[in-house]
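Before we start, here is the structure in question, set down as structure tokens.
Omission of a single protein chain aside, the complex is shown with its protein chains in their original locations.
Here is chain A:
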Amino acid sequence: MAIEEEQSILFAERPEWADVTPLAQYENINPVAPIFYTNEYKDAADYFRGIVNAGEMSPRVLELTEKIIRMNPAHYSAWQYRYKTLMALKSPLDVELHLMDEIAVKYLKTYQVWHHRRLIVTQTRNPGPELAFIAKSLQADTKNYHTWSYRQWILAYFNDDELWDAELPFVEEMLENDLRNNSAWHHRFFVVFQAGVRKGDEDRDEVIRRELGFVKQSISVAPNNASAWNYLRGILDHNGTPYSDLQTFVNPYSVPHTLEETAEGVVDLENPLPSKESHLPAVAAIEFMADIYEKEGGDSLMKATELWKSLANEHDTIRKKYWEYRIREACQKVTT
């Protein structure tokens, strides 16, 4: 409480700042979109311009810039000058990161917060604790773009085997909480296919089998999850696997529920069936089947066209023009 009271006293009224000449902000005679600052902000900003003008880099600069950042986390210059000061003073950077743990979660959507953190971690070269911090801040906002980007940067920049070890379990936990979290799906793709081959994953065919198994299982639980279908396509495209390899799996999703699937038969573990309560047919499955037929060409093109027509006129009417465009494109390919 006492500290907060002290912080609310203007810098202009604090004797230990008396040696600084505050500098008011320049304004054109007719400013455009002037901001009606609070006194507290104006006071801090005046002292900040004064400090910058004098080139002072001292511990109190850290106090002043923190004050400004808390009122305006987008203040680019305050962040930049704070970083310069930390470097000049050789300040303990773990203390800075500890402060940033709190500020980052508070201002998750501010670019500067994350940029500053990158600069600091590039200096400390201690990425380990960062993954735990990110996992915690993702709880506050599970799809925050900056947070995920930062995680991808940490992994790629330090590229340390130990860092990668727990990534797949981490992604699985995120997906368990929300199967439709596309950021988590994307992260999975990054970890498995984009970030090089790590120990235990040398058998790439086995990796692809594992990933296909995972995504099929996920689609069987929620057949209308666009993120999972995009992941499936991503695996196939990345590895040059033909879509037709998946025909047995996809087909039951492209039609209404059938008797066959409810019959007590042999369970095909490779090709899990849609859950009974799911909404079928799934648009993505119809689209997928049409892609298979288009690729086959010849007579199959008619089947593809029928499926596209059903999407245009019945199952996905908002994209009517797109499905008609697919029909036109496919026909053009045949005639040319």
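By our rule, a residue touches a chain if its C-beta (ideal position, glycine included) is under 8 Å from a C-beta of that chain, and two chains touch if they have at least 3 such contacts; residues count from 1.
Definition applied: contacts and distances are computed from a predicted model.
UniProt records the chain missing from this view under the protein name "Terpenoid cyclases/Protein prenyltransferase", selected from "DNA repair protein RAD7", "serine C-palmitoyltransferase", "Terpenoid cyclases/Protein prenyltransferase" or "Eukaryotic translation initiation factor 3 subunit B".
Shown as candidates are A:S137, A:S183 or A:S254; the residue that touches the absent chain is A:S183. Here the missing chain is touched by one residue of A:A156, A:V221, A:M302 or A:C331, and it is A:A156. In the full complex, chain A contacts the hidden chain through residues 23-28, 30-38, 41, 45, 49, 52-53, 71-77, 80-81, 110-111, 115, 143, 145, 148-149, 152-153, 156, 180-183, 185-187, 189-190, 193-195, 225-227, 230-231, 233-234, 237-238, 316-322, 325.
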